[in-house]
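Contents: one structure, followed by commentary.
The complex appears here without one of its protein chains, the remainder shown in place.
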Amino acid sequence: MTTGTNQTPLPVIERLIRVTRKGPVHVLLGLVGLLWLLPSIGLLVTSFRTRSASSQSGWWTAAWEGGWTLDNYDTILSSSGEGLPPPGFAKALWNTVIITVPSTILPVIVASLAAYGLVWMNFRFRNTIYLGIVAMLVIPLQVTWVPVLKLFNTLDLTGSFNGLILAHTAYGLPFAVFLLVRGFSEVPRSLIEAARIDGASHIQTFRKIVLPLAMPVIISLTIFQFVWVWNDLMNALIFVQDVNKFPLTISIRNLLGQYGNEWHLLAAGAFVSMVVPLIVFLSLQRFYVRGLTAGAVKG
Amino acid sequence: MKRENNMKRLMRWLVPLLALSLIAAACGDDDDSDTSAPSEQSDSDSSDSGGSDGDDSSDGESGDSSIGGSIEIMSNWGGPEQVGFEEVLAAFTKATGIEATYVSERDQETVLPTRIAGGSPPDVSIFSRPGQVQQFVDDGVLVSYADLGVDMSLLENHYSQSVLDLGTFNGELYGLLTAVNSKSTFWYKPASFSAQGFEEPSTVDELDAIIEGYVDAGLTPLAIGALDGWTLTDWFENLYVRVAGPENYNKLFVTHEIEWTDPTVVETMEIFADLLTPVDDVVLGGAAGANSTAFIDAFDQVLNDDAEIYYEGGFMGNFARENFPDLVGGEDYTFFPFPEIDPAFGAPVVGGGSFAIAFNNTPQVKAFIEFLASPEANEVWATTSEGARINPNSGVGADLFADPLTGLEAAAILAADVFVFDGSDLAPSAVGGDAMFTGLQMFLENPDDINGVLEFIEAAADAAY
Partner (left out) sequence: MVAVEVGKGQGLSISRLLKSRGEIWAGPGLLLLATFFVWPLLRTIWVSFHKGSIIKPTREFVGINNYTDLLTNDPSFLKTELPPWSALFNSGLWVVFFTVGVIGVGLLVAVLGDDVKYEKALKAAVFLPIVISFTAASVVFRLVFAADSRIGSVNALWTTFGFDSVAWLGQAGTANTTLIVAGIWVWTSLSMTLLSSAYRSVPTELRDAARVDGATAAQTFWRVSFPVMRPTVVVVAVTMIINALKAVDLVLVMTEGGPSASSRIVGFTVFWEIFNNNRAGYGSSAAVLLLILVLPLMWYQMRNAGLDGETS
């Protein structure tokens, strides 16, 4: 990966260390990589096999046992008729995008503001509030469904995208605040004080100092919130009640009959669905810049 | 500095992206014109919607007046079953002009009560656990058929009284039984039987002999998908109703007048133990293997010739067709009826099905229920391109079914003297959906400790009824 802001070539020491870091380390890493990758490869192979082939032989035998088919993907991708029941693949994909993008951006924004307030500003009860927010991480979401649904009904938000987006924003907050408070606390106090002395407002301090320095944490949070919402099934089931608004997770799940026989379709569905989050993950990687605090003190 | 550039870059597409998506979300919400059912369910004043939407529908077909409007139906059918049901709904729309939206919720047991409690239930749900329906009735959230104004003679003409009784709670009819299946079908491979010289057993003793015969021949007789605990409960229910009779059956499951520690239950469990022991020889993979095998996978094992016979309901035929397209139903695999124990009770059919229950009192719901009860609807349902269902409706002949095995099952259900509903669905969910599963899985692991298992289930039952 890039070495980020450091313009100087790597010091000799680093290069020396790197040379000695061979052998056992690489073997170990290779083993981990393989272990992690194997189940995913198994799933990939299974997604190209027929149901009967998968139930008679393991995926690693697929090369000679056969049973290859494109039907699973065909079923997932086609929009009508034999394919996904309403709303159809294209609409479901679009629905997922509509739900996921705001549900990622909003909690990050709200949590950033809240975390800044909690860490760098004074207000009463802030320790208690922080403790409370962290405690909310523990609350299983299911116990919140009924009261929230009742509230949505009075606000006429039931079954709308806005309701689900609001719910996701709220549900993502505890972890987001938790993470960002940690990230924002890492900013050296000296920097903040220097800025305040220079007359910067909180907004300016937030934008120019805290945000850039905490960028890696914010990126991590964004990635995970995105993946979480993209793959969310249960909350969508509860809050989205209109068939045409179903996201991909629900419409793929509904390919299963009542008895769940068609899990081979789930395998194909997983790979189709994962393209977007994977792209998000890979493209946001470049915002992970190494050693940000290095050189910051000079600023 | 580069990090500032990164920040700026991020901001530059962040704001428009957010704005765009919020606009899209808002537009998506206004987009209700192509959906048939607005998600906000009002109560009984949707007669207004009848007037406004009723135009673009059918051409004055028969049936009730084209009242138009819309209806939202929820059930747990997906995949092929959904395809079949949508065809039935298409026929409904053609006959009445009412737009019908089917909402498939595989997790209906979770989603439905939540939506009810949250205040936005669907119009109709087709729900397979009568025990839970009883709780809905007690909670006061269902509309009875009498309140809907459903034409009772329509129902009485086409359904037997016992079927209507199944959907009657607290003295009122709340649910029409649809999409039934028989769980008294025992699957076997004719080739395997003839190789061993076996014939279809008519008593459980003969079945036991077959099992022992297989073991002696060095084969594994049974594959059980006990990971799905309800398969074990189905075994138990068939055995129990043959040991104790249908009245006691209902006393055990519906009213809890008979407790789980009752001698009839003990006797049943002893017969069950006789059939299954020694578990490691009789059941593929032993208790641990069975407890980690899902029920469809277990059937696959039989069709793959790892085991010889398999017990579960008539719907298994569908999976055999889907998963083993090379095998021929009726020739390579078929079923015999679950054998008798006490000749006095014969061979009752234990079956499952789903009840159409109503949450909103609207003319569209009334029209839907009446349509569902009509012979025409049930004929459509028996002849759909996929997911054909059997209905206990007198207008449906067993010969309608494209698949011979389904026809066989339908004939068995329609001809049955006694039809009892799946016990684990009759009981409250804490018992039928939890304690029975766990208890019977424990039994499989340790078939000697019958009393321990029964006390465990009884403890849960005690709290639940």
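Annotations
Think of it as A and B in the order they're written, each chain with its own count starting at 1.
As a working rule, a residue touches a chain if its C-beta (ideal position, glycine included) is under 8 Å from a C-beta of that chain, and two chains touch if they have at least 3 such contacts.
A quick note: this is a predicted structure, and the numbers were derived from the prediction, not measured.
Of the listed residues A:Ala92, A:Leu173, A:Leu211 or A:Ala236, the one in contact with the hidden chain in the full complex is A:Leu173.
Only one of A:Ile76, A:Leu164 or A:Ile219 touches the absent chain when the whole complex is considered: A:Ile219.
Counting over the whole complex, chain B has residues 109-110, 113-114, 116-117, 132, 135-136, 139, 141, 226-227, 229, 285-294, 297, 301, 306, 428-430, 433-434, 437-438, 441-442, 445, 456, 459, 463-464 touching the chain that is not drawn. Although one chain is not displayed, its contacts with chain A can still be listed: residues 1, 3, 6, 11, 13-14, 17-18, 20-21, 25-26, 28-29, 32-33, 36-40, 42-43, 46, 54-61, 110-111, 113-114, 116-123, 126-127, 129-140, 142-144, 146-148, 151, 166-167, 169-171, 173-175, 177-179, 181-182, 184-189, 192, 199-204, 216-217, 219-220, 223-224, 227, 231, 233-234, 249, 253, 263, 266-267, 269-271, 273-274, 277-278, 281-282, 285, 288-294.
Criterion: only the chains that are shown with their structure count from here on.
By the touch criterion stated above, chain B contacts chain A in their complex at residues 1-4, 6-7, 10, 14, 17-18, 21-22, 24-26, 28-29, 31-32, 34-35, 37-40, 76-83, 86, 101-107, 110-111, 114-115, 117-120, 122, 294-297, 300, 304, 315, 318-319, 322-325, 387.
Residues 4-5, 51-52, 55-56, 85, 95, 97-99, 101-102, 105-106, 145-146, 148-150, 152-153, 156, 158-162, 165, 211-212, 215, 234, 237-238, 241-245, 253-262, 287, 289, 292, 299 of chain A touch chain B in their complex.
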